[in-house]
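Take a look at the structure below.
All protein chains but one are shown in place.
Chain IDs A and B follow the sequence of writing; residue 1 opens each chain.
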Amino acid sequence: MRKFKDNLLLGLLWFGAFLTVAILLIIVGYIFYKGIGLINLEFIFGDYSPVGGGGIWPMIITTIYTIVISLVIATPIGILAAVYLQEYAKQGRLVRMIRFATESLTGIPSIIYGLFGAVFFVTTLAMGMSIISASLTLTIIVLPVIIRTTEEALKTVPASYREGSLALGSTKLQTLYKVILPSAMPGILSGIILSMGRIIGESAAIFLTAGTVAAMPEGIFSSARTLTVHSYLVTQESGDIELAAAIGIVLIVMILALNFAATFISKKLNKADY
Amino acid sequence: MLKLRKWKSILLLMSLTLILTACNGGEEDEGQASSGNGSTISISGSTSVGPLAEKLAAKYMESANVNIEINQIGSSAGITNAINGVSDIGMSSRSLESGEEEEVSPTIIAFDGIVVVTHANNKVKDLTMDEVKKIFTGEITNWKEVGGKDMEIVVVSREDGSGSRDAFQEIVDYSSGELVRNSIIASGNGNIKTTVATNEHAIGFISFEYIDETISTVHINGVEPTAKNVIEGKYPLSRPFLFVHKDLSEESQAFIDFILSEAGQEIAAEAGAIPITEE
Partner (left out) sequence: MPNPSEVKQKNKSNRLKYIMEFISEKLFLICALISVLSLFLIIGFVFFKGSNPFIADGYSFIDFIFGSDWIPSEDKYGIFPMIVASIYATIGALVIGVPIGLLTAIFLSEIAPKPIAKIISPAVQLLAGIPSVLYGVFGLAIIVPFLQNNLGLVKGQSLIAVILVLAIMMLPTIVTVAETAIRAVPKTYREGSLALGASPIGTIFKVVVPAAKSGIMAAIVLGLGRAIGETMAVILVAGNSLIIPTSITDSVRPLTTNIALEMGYAYGTHQEMLFATGIVLFSFILILNFVLAKISSKGGK
């Protein structure tokens, strides 16, 4: 009986994993099948043309801008915040409030971030519809993701590491930089990757803060259109699923490249660690 | 120790990126400040007007030394931007509300026709205005009542507040409250087109610019939906495309003059819109 139950549960585990993988393959497969016909150098590196048949290079550049700016701001803040929560804070009302705030931020629909950004950054701070407005909005969006995953990663660092380091006479700060953060690095990196995914995937918030100008941005104060917003507009307004899928391929390849880079870095760091 | 060095190099890299982007930002700021003297025209608003405005701008920028930024964010947002001065020009596919009329003035840049569309296989090619109204208000719910197959009608409409929907409802003469409740609400012309193209039961309405072979167009009261019929006043479903603005800068005025010129109106016609005729 127990054997049977075990086998049943084991079967369920295999089934669940199989289903997840199958869904991934179907979605990615479909996008590639639909969009691959449009992919060529001209499409990727060509300038956008409103008449049709142009490239998506301006959108790629815009996307890279938003990723870099928001991560440069969100990553240090997020990691330090998580360090405070995990390593410094006494578990009191303040910490509960901060935790509650981060968790609540996670749940806010991106369209509300977009509304907030559109009034706060675009109008109140007079940044206008621009890459910088969108990036700052995105910073708030990914902050809780980074905090949360960094916290989980810090939790996995065994207490003995901290105790050992402190016992050897290191200060808390030294322990943090030399022992805790390095060993939590792979977890932190996975948080950053999740954030990149979120930034690349965001459309509603960017739509309202960066605008939809389909041209090469002149700088971070210009209005521009990211890849995702482009694929959204293409689907919404021209119903062109093949073009949307082709943009999807570019997005997936970008994410793939980021993942490889991050895994590579985290491996290097791990090797250095031991 | 090795470890720490790696860490430091990562931090260094990040701060470098920050500095670089900041510098870049500064430069661009200057660039924008100089172009603020009038060489950039910022336009925002309706997604129906947007595609046409983009084509006009692309053509215009070939000869004139200006940069035109076009944001498709919806009619109301565009009008608000024009009022606040965030944009030089707002695009609208609906007429101005009473509060807005005092703030900005409209210029008609072209007309647009709205066409009733069905699935490509649908045999119903002609409807009276009254039938259209009855379908959208839920009085007629089966295609056989208007001469088609025996199947349920699925109504597809735009969202409440959309310029296209406002215009369509006003001409067909029903109110938002009368619209059949279980109708699918699509958020753009393209969305309606895709929905209708993939559903044999569906009926919807789109702008002339979006007509293609994936959907079947319906004649109203026996009149074919063409630009010519709109101009001659035979086809009833049409509305103006507006540019709304406060006092215009020289550059903006020149762009609008270009749009209203023969060359500009020709581009509008090619894009599927209906040129303004001198009457």
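Just so it is clear, a residue touches a chain if its C-beta (ideal position, glycine included) is under 8 Å from a C-beta of that chain, and two chains touch if they have at least 3 such contacts.
All values derive from a computational prediction rather than experimental measurement.
Trainee: Pick out which of B:42, B:67 or B:80 touches the chain that's been left out of the picture.
Mentor: Answer from the full complex: B:80 touches the omitted chain.
Trainee: Among B:160, B:212, B:257 or B:270, which one touches the chain that has been omitted from the display?
Mentor: Touching the chain that is not displayed is residue B:160.
Trainee: From the listed residues A:39, A:80 or A:166, report the one that touches the chain absent from this view.
Mentor: Only one listed residue reaches the unshown chain, and that is A:80.
Trainee: Tell me which residue among B:67, B:122, B:137 or B:194 touches the hidden chain in the full complex.
Mentor: Reading the full complex, the residue touching the unseen chain is B:194.
Trainee: So which of A:69, A:180, A:214 or A:251 would be touching the chain we can't see?
Mentor: A:251
Trainee: Taking the entire complex into account, which one of A:66, A:130 or A:149 touches the absent chain?
Mentor: A:149
Trainee: Which subunit A residues touch the hidden chain?
Mentor: 2, 5-6, 9-10, 12-17, 19-21, 23-24, 26-28, 30-31, 34, 76-78, 80-81, 83-85, 88-89, 97-98, 100-113, 115-116, 119-120, 140, 143-145, 147-149, 152-153, 155-156, 171-173, 187, 190, 193-194, 196-197, 200-204, 208, 228, 231-232, 235, 241, 244-245, 248, 251-252, 255-256, 258-259, 263
Trainee: Since one chain has been left out of the picture, which residues of subunit B touch it in the full complex?
Mentor: 47, 73-77, 79-80, 97, 99, 151-152, 154, 159-163, 166, 175-177, 181-187, 191, 194-195, 198-199, 201-202
Note that in this section only the chains that are shown with their structure count from here on.
Trainee: For subunit A and subunit B, what's the span in angstrom between their mean Cα positions?
Mentor: Averaging C-alpha atoms per chain gives centres 32 Å apart.
Trainee: Once bound in the complex, which stretches of subunit A touch subunit B?
Mentor: Listed in rising order, the residues are 49-51, 65, 68-69, 72, 75-76, 122-123, 128-129, 132, 177-178, 181-182, 207-208, 211-215, 218-223, 233-241, 265, 268-269, 272-273.
Trainee: Contact residues on subunit B for subunit A in the complex?
Mentor: 2-4, 6-7, 10, 14, 17-18, 21, 24-25, 27-29, 31-32, 42, 44, 47, 50-51, 54-55, 57-58, 69-73, 84, 86, 187-191, 193-194, 197, 210, 214
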